[in-house]
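With one protein chain removed, the remaining protein chains of the complex are shown where they sit.
Chains: A and B, in written order; residue numbering restarts at 1 for each.
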Amino acid sequence: MSEALLQVEDLRVAFAAGGREIRAVDGVSYRVEARQTLAIIGESGSGKTVGCRAIMGLLPATATIGGSARLNGSELIGLSDAQLRKYRGSVMAMVFQDPARSLNPTMRVGSQITEAIRTHRKISRSEAHTEAVELLRLVRIPAPERRYHEYPHQLSGGMRQRVMIAIALACRPKLLIADEATTALDVTTQAQIMELMLELQAELGMSLVFISHDLGLAASYADQVVVMYAGKIVEQAPAKKLFGAGGTVRMRYTRALLDAIPHIEREAHTELPVVAGRPPDPTAMPPGCSFAPRCVHAQDDCTAKAPALAEHSPGHSWACWHPCENGVAR
Amino acid sequence: MAAPFPETTLASPVPPPLPSLLNGRRLRAQRLGRALRLWVPAGVLILLLAVCFLLPLVVTLPSPTNGNIIVNNEPPFSPGHWLGTNVQGVDIFSQLVYGGQVAIEISLSVTILGMAIGGTLGIVAAYFGGWVDAVISRLLDILLAFPVLVLALVIAEGLGPSERNVIAALSAFSIPAFGRVARGATLTIRGLPYMTAARLSGTRAWRIIARHILPNIMPGIVTFSLLGIGVTIILEGALDFLGYGIPAPEASWGSMIASGQQVLTAQPEYVLIPSIVLLITVVALNTLGDALRERWGVQ
Partner (left out) sequence: MSTETTAEERQPLLSVRDLVQEFVVREGGGARGGVVQAVSGVSFDIMPGETLGIVGETGSGKSTLARAILQSPRPKSGTVSFRGSELTRLRGRRLLAARQHMQFVFQDPFGSLDPKWKARSIIEEPLIAYSAGDRQARRKRVDELLDLVGLDPARYAKRHPRELSGGQAQRIAIARAVALNPDLLICDEAVSSLDVLIQAQVLNLFEKLRRELGLSYLFIAHDLALVKQVSDRVGVMYLGRFCEVGPGESVYKQPLHPYTRALLDSIPSTEPGAGRATTTLRGEPPSPVNPPSGCRFRTRCPRAADRCADEVPEPRELFPGHLVACHFPLTVAAEPAKVSAPTQTTARAQG
């Protein structure tokens, strides 16, 4: 088996807060092949963002990180910030949720791109300028020469996100991580940006990891899907296996998520199948399966011992003692 | 390949303990620092209040105004005079105590007047907006434009120096200051959804101000008032120093500094002692104000 572009093994991230330990990410493993799209889906508190920030080295010093994350064979966990800086932006890059806050409001858009370029490559200012304009064109911003001189507040949300992508792509990274990059955008703009990222992925031969709470995005755009809950992966499969025709969702939590999303095909005023309760308190995790307190199908063995994530079917792993049977993903 | 955690098999995912206790230690140190910054200055101020107001009730102190010229220039720790006497034989400790009383009375009065009048004006201006805001803001600006010390001088010249006049003069500064702060704080929360929700619930304006605005801006007002007390004490001291505040021979920290100024090189302690007390008081007030601001999360 060829070495994947990104290989994450048993990643663990913990924080100390108020004298107690919060296990934000609790043993997460996955791989991203070259040119592949992986979707990491989870609600707030699932650990999806913390895990990727740990790989990028963007967590505060109070975080303790363990496990392994190898990018093209090089281990990233445990590197110092100075060492990680060589990877950040050049081999791996990240796009965040809120472009209004990720872009410097006092700097022109073009300068922010050239700054990213010149951090990693020693080229002249005018060359960087040309490259920046090319990048703006690459992300399909009309009239890129003019936009180069504008400030973030003069651009719409979708445009700002394109600028963020341009900055991220400044050095043609091999891995692009999009952390809820479209959550704050309108649905039509979201479709534009997702299409753009997929086109760029094909053009530049990148891998794409996008983090979201929206299973629909995963179904529409991802090759491989990872579903997280309370710091652990609970289901992992190619998107076709989960959502395609004859696709099955096994883990109860994934099924609950699917059922709870408003589907436009549903009749109005139908009562949604509801999961009671809230995600567990990270400082006081329940024994056994962390979803058990909320699962209607939970049985004694669910609270006694936590199910391990295992590949029960080729390519499809889940962590559930009593998974859904032959359920159609609906 | 770094793998600081022990090998775990999928079958028994028992998470290992945090490898380093450093985080816990740092947290405890932080918490200790925060507590100290709150309680040490609070303790100092409580001590000051006790000494200035409770001690004279318990112990008979020598007169702070009349001195026996025979026992002048006594050094500290002399019998009957804990910190010695000054040039005219007046007991220094008594002067500190009674001067402290004056300082505290004046600064508290000025601050309370400022909070009550200025705070109300500021809240009303910000809540109602429009011409109400315009009129009140201009009034406050006019008051603020007066240089405080000059105003105090004029009042003292015209009406004669007295504690009441000092309070009036300094209030001309504290009222608009509180007005500004209250107005700003109210403007910050006025557009928040819970304010709109209160109006949509049918609550009347005065009730909104009393039950929604006041509780939410109080932390900011209180921390500001602590700094304000400190500033007022200094201003009052300056007035006394110039002779336009509390009239001699009444004791005050400022006049102590003034009279000690004449023998500064020979007996610097006459200036140093009240200055140090003043410094400690103001620093305690500022530190407490900062600590409270930190604890209450005020910007």
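Note that in this section contacts are C-beta pairs under 8 Å (C-beta built on N, C-alpha and C of every residue); 3 or more make two chains touch, one makes a residue touch a chain.
Only a predicted model underlies this, so the values are computations on that prediction, with no experimental measurement involved.
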For this session: May I ask which residue of A:R101, A:R146 or A:R278 touches the chain that does not appear here?
Result: A:R278
Problem set entry | Of A:E9, A:E43 or A:E115, the residue in touch with the unshown chain | A:E43
For this session: From the listed residues A:S156, A:Q299 or A:S313, report the one that touches the chain absent from this view.
Result: A:S156
For this session: Write the list of subunit A residues that the hidden chain touches.
Result: 43-44, 142, 156-159, 186-192, 194-195, 213-217, 219-221, 243-247, 256-276, 278-279, 328-330
For this session: Over the whole complex, note the residues of subunit B touching the chain we left out.
Result: 192-194, 196-204, 207, 211-212, 215-216
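Basically, only the chains that are shown with their structure count from here on.
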For this session: Would you kindly tell me how far, in whole Å, the mean C-alpha position of subunit B lies from that of subunit A?
Result: 50
